[in-house]
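For this view, one protein chain was removed and the others were kept in their places.
Note that the chains are named A, B and C in the order they appear, and that numbering of residues resets to 1 at the start of each chain.
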């Protein structure tokens, strides 16, 4: 089945842009979560779901690096990013006003493979991982008129984002919260387990490392396909600095390390050496 | 006469504040010049004309240092700063919006001495040096009902700032521009020379180093009192780092160097070793 | 000591015989003689005040310009302008003594004997609770002529010799401040320890330079200066960690400390106390926020005593 997986992956898109995009809107959507809509026709036209862009959050040299953000929605000529304020960079991002311009580099990386012949598409998002899912859900609906099943996990009711969006799209949505204030009290994987993914199903996951590790284990056991969207500290976003690597289970082309920015951020879950992943990287 | 000068100097005000002030307005007043009005009751109440404050232009560590700005107007509970966009710090300053807060440290330094018994008060400003003058003019009018004479020099007509303000205050205003597009074509000192300052007069100057050197020479020759407001690269603004020194003509308390931030920024022109001043420091 | 969760953690540290009620002092040259900053907060809340370098005679310092801002940092070439020992004793000490804050008197001499004399006279006058020997000032040499190892602490033998001479002149806790411009910080640090130092202070500024493209002239009149500020923090943390691996005596860590987390980083790397330097320029009360923040950190992580985190980076 390994071949299959690589066959259905989209080829690396060589098109990259470095453009000043106008901020269309930048509004809070939940406590310390914001959505920024950017006007960037070339980028929006080239982007596919699961890819990301790098935003220059400040014109000064501090922070020095751009911040990676995946495309939440791709509606040319605009695209959205959904972000959580984690530190200085995202705090600066939250201060942009409509009409201001921000330098965007993208689209970057490999997005979600859109495979035909899948029985059920199951999207599992934990925390800010939900940012990766709307574009995927829209694409699945558009391409296959499929109705994805969606599992949204968050700390508490206020942090559940995009539930209404997925419902309007026709998805079957289930929620889990740590404190039980909305939906199931517990983990995303509890709900995924109940959905009993099978060999013909495809699970797409984005969230904290422990969640993704659990999803990978669960799908591996059931034989379902599983694609995860990973995060790593990045400098270039382009495969040049070799900073964003994660350990793969096997050597590929002589290398044990895969680059999240170029080989990912979306990986077949079987490629990743889950034991080697450090829980402290993701929150 | 040296004693006189020191007698009429205000004592160092020990009151210093470190406060988040609300931006009331921040508007362009000429090409690349802005005026920011800040709400800071304690600072405005404590400040005297000629003193300055240090503004934290960014919440990030770049730029690392605060930016010194003199008080253009002091109208408790607000005060104004008038500034020219020179580099990164002032560019960031120009992006503040009404309602935002900015950390202000001040009032700092020694302001203009307000001496009684002066026949004519002559204010000479070159370029952005005009930022130091409105508070002084208002103070002179308030204290002595004096009508200061004002010389404003700028590159070109568009850069002449505050002319109407000084006229409304009742001052006699003369302008000079480098290109002759407004008022006299030539230097501030040409106009000052025509005013023939004498021993009973007091000249207050703020502007580029060559202008201040010329004003100092001219007043020294005529016997007029002369106070200059100097600039220097500053780190602390409080006399602690010893970074902002300029060379004095004679040793004072065993030191040849005076600190612009604590001993100044306003100095009796006779204190300064004008030969040692570097024209490249000021623009 | 038993604590309940509501107890405030113990912040007191002992650095080579100097008791500090918390691990935060000020970096020499960035806090004047304390009085300058007492306008913003009560400096007696500090673990200690470290003074600007004191020399036997007053020094005029270098010509201006003496400062250049750099990315997330600051280049300075003050050149040890200071009032000299006599004026320090007469004018600066009374304020600090009235404040009852421990004084770390930073000294600079042109020879080991000058350092010794400074230490002796400071002790006699009761004008210091510890001596910090600045063997690493980058700004007292003419950069146009300097060559090779020009700072005392770039030469381990010189560190040993100076330390011994100063040691013999005073019973006060003796701290030796080292330059980061060396191949291996452990060597001068060990030299200081073996010659009787009670602590080492890491780091002084890094040698740096900036040129104005418009005038094509160096931005500092002295051509070369010392780089400080957050830009150098990773370098400083590394040196503290390096030194902590081999030293028995404590370390006062400094270099770019801006917030409490930065101070904690130094403590974890192995510093027993920290000094806040250039950040005081930007935020005069930075040290107070850092003391409070260290306490909050300890509470949040369930520690009852700051000593529990010293050197406790988990490798």
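Definition applied: a contact is a pair of C-beta atoms (placed from the backbone, for glycine too) under 8 Å apart; a residue touches a chain by one contact, two chains touch by 3 or more.
Everything numeric here is computed off the predicted structure, so don't read it as measured data.
Put simply, the missing chain touches A, B, C once the whole complex is considered.
Checked against the full complex, the candidates A:132, A:234 or A:271 give a single residue touching the omitted chain, namely A:234. Considering C:231, C:252, C:290 or C:306, the position touching the chain not shown turns out to be C:231 (whole complex).
Not every partner is drawn; the one left out touches chain C at residues 68, 70-73, 75, 144, 147-149, 154, 181-184, 186-187, 206-211, 213, 215-218, 223-225, 227, 229-235, 237-238, 241, 256, 261, 264-265, 268-269, 297, 309, 312-315. Counting the whole complex, the residues of chain A in touch with the unshown chain are 14-16, 18, 56, 61-66, 103, 105, 232-247, 254-257, 276, 278, 280-281. Across the interface with the omitted chain, chain B contributes residues 61-62.
Criterion: only the chains that are shown with their structure count from here on.
With centres taken as mean CA coordinates, the chain nearest to the overall protein centre is C. Centre-to-centre separation of chain A and chain B, using mean CA positions: 54 Å. Under the contact definition stated at the top, the residues of chain A that touch 2 or more other chains are 61-62.
Along chain C, residues 71-72 each make contact with two or more other chains.
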